[in-house]
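Only a single protein chain was left out; the remaining protein chains are all shown in position.
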Amino acid sequence: MPDSSPTARRGWYNAFDLTKRSSYAFFTEESLRFADLDHNGHVNNVAFTIFFENSRVRFLTDILPLPRTKSMGFVLAHLSIDYRAQLYYPGNVSAATRVVEIRNSSVVLGQAIFRGDACVACGHAIMVVIDKQSGKGVPLPAELRVIVEEKLSS
Amino acid sequence: MPDSSPTARRGWYNAFDLTKRSSYAFFTEESLRFADLDHNGHVNNVAFTIFFENSRVRFLTDILPLPRTKSMGFVLAHLSIDYRAQLYYPGNVSAATRVVEIRNSSVVLGQAIFRGDACVACGHAIMVVIDKQSGKGVPLPAELRVIVEEKLSS
Amino acid sequence: MPDSSPTARRGWYNAFDLTKRSSYAFFTEESLRFADLDHNGHVNNVAFTIFFENSRVRFLTDILPLPRTKSMGFVLAHLSIDYRAQLYYPGNVSAATRVVEIRNSSVVLGQAIFRGDACVACGHAIMVVIDKQSGKGVPLPAELRVIVEEKLSS
Partner (left out) sequence: MPDSSPTARRGWYNAFDLTKRSSYAFFTEESLRFADLDHNGHVNNVAFTIFFENSRVRFLTDILPLPRTKSMGFVLAHLSIDYRAQLYYPGNVSAATRVVEIRNSSVVLGQAIFRGDACVACGHAIMVVIDKQSGKGVPLPAELRVIVEEKLSS
């Protein structure tokens, strides 16, 4: 009998190598802008968080849609990024997102930025499902959990 | 005999319809980001200036390179934008740049943002050539002027 | 008999010296951020448009509030900026906004950025009053026009 309790999913967190393109099925393509550069002449750390955000928003909207009948939303509770290489302008990068863990009222996403096959940054984002009225976390709705579990294991 | 004095070029400014794709030969492709949206849910006016800047930087670097032997740089002296239509996320836009006028120590660029063939914004940027040591405007170097005149008439 | 028709207000546009602090009664205080710098090490032209926007939003919200009973909003139709001096990090600047002209369905704002008393940039923003349903420009509501005229002449 499969154990579908949230805690049973803990531990998947480290099961994926976030630095490999092959760990992801979802990517957004991002064009670098002159405004992404900082005083030091490379793409600034803040631009990476913007790419992470954009990929995450598209992933949540397109792949993990919340039921429209319920007044729920995702909020970002935690973000971590490992900066692995300098990124230079101009050019394009891919921003990858996947599910790496399911919790009771949140989903842990793994993310990375790739230039070609080289991972220039990777990290995690914890998205909590909240009731928009109360602003408090609520359990993942059942229909969403089904999708998330499928995405976790694919 | 062609008059190549700077003042002779005044008046070209309005000779181009900046809202037509066919007025341009140079474009950058820009991917919209969630961070470009503002509180009102459309792409913010600031994002347009970022696209203008990126297209301008690529144009100046790739099409109007300053002689490397001289310590010169372009600085932005004036920017104007007409906002013509709302721009919605997600998607891509093209940012177009061309020469519209030559002055003694500056070049007037015409710019626009296109979504498909629709012009959502257009405007002008006046780029002054400065001596990097003094920070003061200097006449366009002759080799640059040749290129700018060619681009103006094409 | 005073002529209060919109066209009568045309021409005020150039009546104010936008480079003087004394031309303004409304300022926002803006702290510079490392992220405002560009590759060249000075505050980027885009940051100026962000300060202009912030000052404009506070001015429109606090000084020129639209009647809440009507479904109206301001949209930016035109922005122009003259860049007058380099701006260096770190520090603070003031962003000034005032009315410089009244039109039938729009208000022309004069804006500037000051570091101390030195004007590092100035320009104009044309804000059109639209009906939020149709997205089309509508005449300034009478109660707003009264306030705008008062602000124009002060």
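For reference, chains read A, B and C in written order, and residue numbers begin at 1 within each chain.
We take it that a contact is a pair of C-beta atoms (placed from the backbone, for glycine too) under 8 Å apart; a residue touches a chain by one contact, two chains touch by 3 or more.
What you are looking at is a predicted structure, and each value in this text was computed from that prediction instead of being measured.
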What residues on chain B make contact with the chain left out of this view?
34-35, 37-39, 41, 44, 46
Touch list for chain A against the chain that is not drawn
40, 44-46, 49-50, 53, 73, 75-83, 86, 135
Absent-chain interface residues of chain C come out as 28-31, 33-35, 50-51, 53-54, 57-58, 90
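In this text, only the chains that are shown with their structure count from here on.
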Could you classify the connectivity of these chains, where an edge means two chains touch, as line, ring, star, complete or other?
complete
Please identify which chain has its centre, taken as the mean of its CA atoms, farthest from the centre of chain B.
A
Per the C-alpha centroid definition, the whole-Å distance linking chain A and chain C comes out as 38
What is the distance in Å between the mean C-alpha positions of chain B and chain C?
24
Listed in rising order, chain C residues that touch 2 or more other chains are 44, 46
